[in-house]
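Have a look at this one.
One protein chain is absent from this view; the other protein chains keep their places.
Chain IDs A, B and C follow the sequence of writing; residue 1 opens each chain.
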Amino acid sequence: MSSTLFTPGAITMLAGPCSIEDVEQMETVGATLENLGLHWIRGGAFKPRTSPYSFQGLGEEGLAMMQDVGNLHHLKTLTEVMSSSAIPLIDAYADAIQIGTRNMSNFSLLRDVGIAAAKSHKPVLFKRGMSATIDEWLSACEYITMGGSSDVMLCERGLRTFETSTRFTLDISAVPVIHSRSLLPICVDVSHPAGTAIFVPDLAKAAVAAGADAIMIEIHPNPAKAKSDGPQQLTMVQFEKLMGELRQIAAAIGKEIV
Amino acid sequence: MSSTLFTPGAITMLAGPCSIEDVEQMETVGATLENLGLHWIRGGAFKPRTSPYSFQGLGEEGLAMMQDVGNLHHLKTLTEVMSSSAIPLIDAYADAIQIGTRNMSNFSLLRDVGIAAAKSHKPVLFKRGMSATIDEWLSACEYITMGGSSDVMLCERGLRTFETSTRFTLDISAVPVIHSRSLLPICVDVSHPAGTAIFVPDLAKAAVAAGADAIMIEIHPNPAKAKSDGPQQLTMVQFEKLMGELRQIAAAIGKEIV
Amino acid sequence: MSSTLFTPGAITMLAGPCSIEDVEQMETVGATLENLGLHWIRGGAFKPRTSPYSFQGLGEEGLAMMQDVGNLHHLKTLTEVMSSSAIPLIDAYADAIQIGTRNMSNFSLLRDVGIAAAKSHKPVLFKRGMSATIDEWLSACEYITMGGSSDVMLCERGLRTFETSTRFTLDISAVPVIHSRSLLPICVDVSHPAGTAIFVPDLAKAAVAAGADAIMIEIHPNPAKAKSDGPQQLTMVQFEKLMGELRQIAAAIGKEIV
Partner (left out) sequence: MSSTLFTPGAITMLAGPCSIEDVEQMETVGATLENLGLHWIRGGAFKPRTSPYSFQGLGEEGLAMMQDVGNLHHLKTLTEVMSSSAIPLIDAYADAIQIGTRNMSNFSLLRDVGIAAAKSHKPVLFKRGMSATIDEWLSACEYITMGGSSDVMLCERGLRTFETSTRFTLDISAVPVIHSRSLLPICVDVSHPAGTAIFVPDLAKAAVAAGADAIMIEIHPNPAKAKSDGPQQLTMVQFEKLMGELRQIAAAIGKEIV
């Protein structure tokens, strides 16, 4: 099992709840992922919420919870870093570091993460800004790689447009565009653009078929009670069903999901 | 062989050149489509070009060419109507009538096409405006159906956004959104959003996997010499290869391509 | 009094209700405009509504009403044409012909209006498509001018963006951009982008200061009872107050409002 987010010929599944909420939640998710033969779990400990009065995450307590669950179920962990001062903490608990869409152009953070990730040999998942062109995204990525970190995976997560049926407009074309312009692998976060759980499966199938190197999906044992982004998270049962469907599409294009 | 654009459990392939240019071109395309076991050919006779000084299409001569090729190769024909005055002509030559993105809100045209299509029992392919919300698209569609025409297929063809790597941003989410809100089938035009042929195959695969009921792809025997939209058209060889890949993905989701 | 929409050194005010509804409404508006020393009245007789079940306008009856009010109050009339078949009717009643945002790329209509307007020596007001680039707008304009009609005024009316506080995002920059690229004058429709009456005055002031050659504002004796676009229409009192403010800004840049 490689320590990177990317495996040639395979599609990495990056699933987990939007926010780490409690031990029981994480244990249910971890057991499900292990049973499905997957290798990563994701969860947010510091939540970049639009309003300062919304739930802001469990912080270090949450990171420790996810690490424990990861150890128990043989899963590596991925979480988002939101400020340079939090890098040492994230680095101490997580196996991969995510930079979120709202920080795509926070160049000082990018630089600091790039240096830290190079030292600790950890992969970085770098999300596209919701209104960033692909050119700007690739250019910003160099703030990470110039720090010495070359194990970077890009992550498309939907664009801000006028359409309101979905939370964001997934730019599925970003997959072939990135493959034509960069050697970096590309993940597709299908939950944030969907915004609603019923749209997630078809977007995930589209992302696999389009050639994505990883898929990110938010899952929760009880989405109705989730502390953030409940409407877009899949239940364990919905996720298990979807995994079966995705594996058939992956097989049709000569890949497996890991 | 049904006379509609939609076959339950199947994906209809709507391929052909952007513009009908000459007999040899259409014959090559028609023979390729028949050999692949497909049932429709598409081509433009009146081209809605941004500049009045660009090639405007062969008009009736082109429609006759496409009809002849259709008869020879057992293909039904689809073409765009651009004004109410042209409806009788289109109706005389084509098996299905397309309303293009620039006319999505040309409500008098929609009304007239709806009445004409109801009389001649022909299906209508109704493209989304490049900046129309899904609500507006479905609402505009009622101008067609109130004329008595219920055999309408919607067609997503990409949104106008800030991203310039592709010609438009394909809104792949429109597929599940339409399926959740309407009984009408949905096609995905993958050529116009791509803008460049190398991005077309991955977008077509994504559209099949996302559950589209039809796929529209522009193909040309010699894209470099095409009189319109050359860069986004696939050659016959590229299209044949792609058809093989799409059929494998379709099979993985329990569908066939017709 | 010139027969064109454009007067060098002046700003033409194009005010009137969204829809022509009844004689009393038009008479109130007409008297107000004459008292303010203005020369044009606008009103819609065929309304391009998103839903076919909304009020569609009074048609020819409405055109006759506006013409009568225009004659009584010495006002020229402007109204929108929505299909080629309606051109003779519009031409018979109106002094200037408007092409709306939804028809910017309805090239057959543009061509037909261009030919008709050249014959009857009437000015054309050509609105920008809500997602059209300025390049596309100027290019589409040539479909009008190639018919022989050179008396065309462009009209910016707001772009479709993600922002929902206003109905559309007014692209005020279109004023200097058009002035730098074209000899055609430019109008700014401030009502449709505003969407709400309270935002209209500040947008109108901005348009005057930015150098617009004409301003379009929707006004109604009783906006709460308007059959279309009520929330964005100003009352007569609000409009009279605004005219005073606009005249001061116009004077500050060496222009008058006519």
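Keep in mind that, in the parts below, a residue touches a chain if its C-beta (ideal position, glycine included) is under 8 Å from a C-beta of that chain, and two chains touch if they have at least 3 such contacts.
Treat the numbers as computed from the prediction; the structure is a model and nothing was measured.
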Option touching the unshown chain, where C:Ala10, C:Ala31, C:Ile115 or C:Ile134 are the choices: C:Ile134
Option touching the unshown chain, where C:Leu58, C:Ala118, C:Ala194 or C:Met236 are the choices: C:Ala194
Missing-chain contacts mapped onto chain A: 48-53, 82-86, 102-103, 105-109, 111, 129-131, 136, 139-140, 142-143, 146, 160
Interface with the unshown chain - residue positions in chain C: 131, 133-135, 159, 161-166, 169-177, 179-181, 193-194, 198-199, 201-203, 205-211, 245, 248-249, 251-253
Chain B residues that touch the omitted chain in the full complex: 160-162
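Rule of thumb we're sticking to: only the chains that are shown with their structure count from here on.
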Where chain B and chain C are represented by their mean Cα positions, the distance between them in whole Å: 35
Where chain B touches two or more other chains, by residue: 131
